[in-house]
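Below is the structure I would like to discuss, written out as structure tokens.
Missing here: one protein chain of the complex. Every other protein chain is in place.
Let's look at chain A:
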Amino acid sequence: MMSVGAPKGLPSSGQKPITEMIHPLSAVEEPLSPAPEVTVNAGGDKDTGLTNGTPVETSSPASVSSLFNRLQLDDDLDGDASTETRDLFVTVDDPKKHVSTMETYITYRVSTKTTRIEFDLPEYCVRRRYQDFDWLRIKLEDSQPTHLIPPLPEKFVMKGVVDRFSEEFVETRMKALDKFLKRVADHPVLSFNPHFNAFLTAKDLNKRQGLALLTKVGESVKYVAGGYKLRARPAEYASMGDYLDTFSGKLGTMDRIAQRIVKEQSEYLTELREYGTVYSSWAAVEEELQRPLEGVAGSVSTCCRALEDLSENISQDFLPVLREYVLYIESMKNVLRKRDQCQAEYEGRLEAAVLRRQEDRTPIPAEVEKCQDKVECFNADLKADWERWQRNKRQDFKQILTGMADKNISYYEKCQSAWESLITVLQDKQTDDKTRQGPFGRCFKALSSSL
């Protein structure tokens, strides 16, 4: 059962009304008046299109149907969403490079569609950079310490090694950011977090970030009151911890295997390319065999292209998810530790209170009961999040592994058809040759052609 009230009980930067202070990154963006087109799932009277007044940076406005389609596909990701009525849709897309005197960075468009009353408008469209996502995550961790916060893609990349502005890197990062927001949006508690709301809606996030810096060393510290050490982690949570450790190890192994495969495939590809060219150069010195040999060269180069696609898929779709889950596991371990701390504090205080009572009949203070409540809430939240996480994990891995299988099948299918079409070419010529009668056949061909 989901715990309620977390947003209410905790101090936060509050929900300020949307000011019209222009965010430097969202110059012309404004939520628009409804246009008659598509109906949202839960909403009744909300016919909205998301045609932006074209901001400077965006290329083409997202057509309503494509946005809707994308959102619909994502529905399949979260199994339990079908049992609830989804009323909050978030998407990250449209990366753009910004060059200023101080720095160069990428922003992404974050589009929101919702019927929730916590939001003033049914639609929002803002631009955010990685920094902003990072801010959000920290705020969520601080304000929702009993919950598992989804991971972000790696923050730091070695400048010399990885090109931060390459299409691949940006694409991969964007997909991960999209996933992050979707997971938050699907979470029954996190999605109502005011920081999340601000992130999705505020024109000027900088202002809030300024405040955030002050309160960074924040709430989570209060939750993890220092000094208490848990004697023994209950079996239930201990087995979670064990599972996470083992799983993390397996993920690391799979990461290494996948990287190795990419490397081997790349080396295979290099040799294969040269292999194809050798057939071509041989064809150049032949007469009868020229066409067959060129045919082989052609089939080989088709296979090369197919292999490129396959390797790309591993790097772009498979590896990022593995890495994301490693971060996820770290997150979860943190939450387990915090839970331990919470329980430790309770047990510590309880012990102290019991001793006091034994000494001078002081009743157990209400504080201690509050601690007990905290522990119980924490446990409940954690278990619920654990279940959700297990479900998501199963879904995600099913998807990427099936995807990996599909890509391999597609690779072999492409290669197979390349070789099959070659055979028809080769065999046609053969039956043609069989009707010839050697040198006399040539004589006759000449005769018959003169008819």
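Just a few scattered comments:
Throughout what follows, a residue touches a chain if its C-beta (ideal position, glycine included) is under 8 Å from a C-beta of that chain, and two chains touch if they have at least 3 such contacts; residues count from 1.
As a working rule, contacts and distances are computed from a predicted model.
Its UniProt record calls the unshown chain "Sorting nexin 4", which is the correct pick from "Zinc transporter", "NADPH-dependent diflavin oxidoreductase 1", "Aminotransferase class I/classII large domain-containing protein" or "Sorting nexin 4".
The residue from A:E103, A:E167 or A:E274 that touches the chain not shown here is A:E274. The missing chain lies against chain A, touching residues 243, 246-247, 250, 253-254, 257, 260-261, 264-265, 267-268, 271-272, 274-275, 278-279, 281-282, 285, 288-289, 292-293, 295-296, 299, 394, 397-398, 401-402, 405-406, 408-409, 411-413, 415-416, 419-420, 422-423, 426-427, 429-430, 433, 435-441, 443-445, 447-448, 451.
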